[in-house]
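Missing here: one protein chain of the complex. Every other protein chain is in place.
As written, the chain order gives the labels A, B and C, with residue 1 at the start of each chain.
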Amino acid sequence: MIAPQERLIAAIARLILDPTAPPARHIAVGAASPIPAAACWLVKKLGHPVRLSLLHRPSGNPFTEGTRELFDLAGQGRIDLFFLGGAQIDGAANLNMIGTGAWPGTTARFPGSFGSAFMYMMTPRTILFREEHTPRVLVDKVDCISAPGTSEQGVFRRGTAQALVTGRCVFHFDGTRFTLASLHPGETAESVRAATGFEYAAPAEIPATPDPTEAELALLRGPVCDEMLETYPEFCQRVWQRSSFEGQAA
Amino acid sequence: MIAPQERLIAAIARLILDPTAPPARHIAVGAASPIPAAACWLVKKLGHPVRLSLLHRPSGNPFTEGTRELFDLAGQGRIDLFFLGGAQIDGAANLNMIGTGAWPGTTARFPGSFGSAFMYMMTPRTILFREEHTPRVLVDKVDCISAPGTSEQGVFRRGTAQALVTGRCVFHFDGTRFTLASLHPGETAESVRAATGFEYAAPAEIPATPDPTEAELALLRGPVCDEMLETYPEFCQRVWQRSSFEGQAA
Amino acid sequence: MPHREIDQLAARIPDGASLALPPDNSLSPGALARALVRRGARGLRLIGVPVSGYATDLLIGAGCVASVMTSAVTLGEAGTAPRFTAAVKAGTIEVIDATCPAIHTALQAAEKGAPFMPLRGVLGSDLVAHRPDWKVIQNPFADGSDPILLVPALQPDFAAFHAVCADSQGNIYVGRRRELATIAHAAKCSLVTVERMVPGNLLEDELMAPGCINGVYIDSVAVAERGTWPVGLLDEYPLDAAHFREYATLARTDAGFATYLERFVHIDARVAA
Partner (left out) sequence: MPHREIDQLAARIPDGASLALPPDNSLSPGALARALVRRGARGLRLIGVPVSGYATDLLIGAGCVASVMTSAVTLGEAGTAPRFTAAVKAGTIEVIDATCPAIHTALQAAEKGAPFMPLRGVLGSDLVAHRPDWKVIQNPFADGSDPILLVPALQPDFAAFHAVCADSQGNIYVGRRRELATIAHAAKCSLVTVERMVPGNLLEDELMAPGCINGVYIDSVAVAERGTWPVGLLDEYPLDAAHFREYATLARTDAGFATYLERFVHIDARVAA
């Protein structure tokens, strides 16, 4: 029995390892991102040489200059890959993390933009991740742009979205538009089209998102979960029925 | 027997305590400045509440952000008084710490400007100190300006020189020109005029630079020297015949 | 009088002051925020460095806040910040949205005494249009077109945070949470709560000094044991996740929030902890 989260983790790990993308030697993962964090740990436990900077670890966080160090690292070009989400994501890969209705979010107010307006432009690769895949989230045009998916000529920018992973499918992004790349179990070309508020390209035959391999599942349920327990105890309990206490004993 | 250095220290201490000048709650002293440092310690040991930040103490230096912290402190306006010298000082209080002849000092090359071009303008009060008082040092016009004594209208500047203390006398500076304020023993209005390359004002009667009081001398030779031994062992040996070892035992 | 010392500290922050607060993972002064609620502070202009959490949501809920400049308000794993969200919908607070590195950059400009600092990125975000205090200029060092954002220096009236300990000279120890040094350098006045006082001079200890903030920046220190609670403190005590969930649940409604204030703010929070 493969948990849906395990499939998302494995799908993100494959995107990280995509040989056609710029190398991901150093990956940073923001707060409250258990699935991207697990994908990074999976890549590392698979034996790939990658440096992980995980924010908001309660102990032993990687930074000694305070929280600005993540942004300084990105400014220096030392972070190859970052993850972003969005309360709204549109077909041009624009992200809205602020709100809907009149500024600053009189209809619905979201937490805020965090560092997205900077990280999205300073990082060569961004993997967008949002589990909820509905027309409410994947919209034709975001109500406001926290972080732009593309920039005008002459604006300094190192990269943009590589892909968007949702609870239903994987989209690739080519710098202009999304293309449906694979479908998770139970989804069809039609079900994804109905759940998506923006236009995207789709090949005639859409492959299924591969299941995690047995080796990947073993890593996820063992050493990856061990690494995750301190930061994401509730996630580990929910997906792997493992509590912190066992983890620390392991 | 009062050492000449002791008189200079006491003269600087009086300038620090000048009630007509802006308050000196926090004084920073640069490297290789034993006489200004001793003057600050004297003020403190006299019981005045003053915070001292002494650069280049081998241990326990006051900074935890590295050497930039001194300049950031000055930028914030948190340093009330600083000391500067100059291989050349002219009548407009301009300082040359770079060289003479063609830039960057083909006739004589000095160490360099250090932080003078910033500190002089960001600190409300600067006391200039140079023991050598000759027409070679006190010049009509510096060969080049490391740090300007005055600034054009509209240029951000918090202050300039309060005074210039030399081995012969004390000058006050009013923002435009120097005025001879007091003569050290053995000097006359004429001897100072002959030794000075720049024009300055002088009252008809020029007072003598006061000797340090007995209380001041006792403080200098005891607790002030104790504080100075670690950073300035050679100075303490020369002026007070005290070695580090005795100082640590004291 | 269990709150005496911290209530005196809170009394130093006048109504209408701008107040910079660290996020929930970085020595946030929970006890001081509760003291500000007890004193009935009004019109505070909060600054989240770079994001805001429990303390900000609590102060908003208690009616202490006029505006909040921040990059996000969140309770982390416990979800969205309910009183912030309610106040935005009700229009009772002004929100000045920023993005994390813009907050850091603005404080670093103040730290250096520079009137502004440039920041890459951000252009194309609607943040720019809603921040009339920001400017976009052509990079004077570039040959071709190269627009760049300039952020003005941000000098908060007050910075407030918790530290592990303080010595008698006012030097405080915050360990690796160096962003607190930036806030203390940038702010006009820094108020700090600590777990305990220690003898000697922290800056004379080579092992402790790197995690210290020099007392030159610190205006007042008050002892407040478990002063970050319900947030954790480095390796000394962890975040109280159960309390965060309880807060998040109660704060969903006005009545629940009133109950929270009654149970955890107007009585001794330290006993409850």
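Going forward, a contact is a pair of C-beta atoms (placed from the backbone, for glycine too) under 8 Å apart; a residue touches a chain by one contact, two chains touch by 3 or more.
Fair warning: this is a prediction, and the values are worked out from it, not measured in the lab.
S.K.: Name every shown chain in contact with the chain that has been left out of the document.
M.R.: Computed over the complete complex, the missing chain touches A, B, C.
S.K.: Which candidate, B:C40, B:I127 or B:C144, sits in contact with the chain we can't see?
M.R.: Checking the options B:C40, B:I127 or B:C144, the one contacting the hidden chain is B:C144.
S.K.: Which of B:T106, B:T188 or B:Q241 sits in contact with the chain that's absent?
M.R.: Residue touching the absent chain, from the options given: B:T106.
S.K.: Just one of B:I2, B:A31 or B:A218 touches the chain that is missing; which is it?
M.R.: B:A31
S.K.: In the full complex, which residues of chain B touch the absent chain?
M.R.: Interface with the chain not displayed, on the chain B side: 31-32, 56, 58-59, 61, 63-68, 71, 75, 97-99, 103-106, 109-122, 144-148, 150-157, 232-234.
S.K.: Just checking the interface: what residues of chain A touch the absent partner chain?
M.R.: Interface residues of chain A facing the absent chain: 26, 51, 53, 59-65, 69, 71-78, 122.
S.K.: In terms of residues, what is the contact footprint of the unshown chain on chain C?
M.R.: Answer for chain C: residues 101, 105, 108, 112-120, 135, 137, 139-142, 146, 148, 150, 152, 175-176, 178, 206-211, 234-235 touch the chain left out.
Basically, only the chains that are shown with their structure count from here on.
S.K.: Whose Cα centre is nearest the centre of all Cα atoms in view?
M.R.: Closest to the centre of all protein C-alpha atoms: chain C.
S.K.: Averaging each chain's C-alpha atoms to get its centre, pick out the one most distant from chain C.
M.R.: B
S.K.: If you average the CA atoms of chain B and of chain C, how far apart do the two points sit, in angstrom?
M.R.: 40
S.K.: Averaging only over C-alpha atoms, locate the centres of chain A and chain B and give their separation in whole Å.
M.R.: 59
S.K.: Return the residues of chain A touching two or more other chains; collapse runs of consecutive numbers into ranges.
M.R.: none
S.K.: Scan chain C for residues touching two or more other chains and write them down.
M.R.: Answer for chain C, listing residues that touch two or more other chains: 181.
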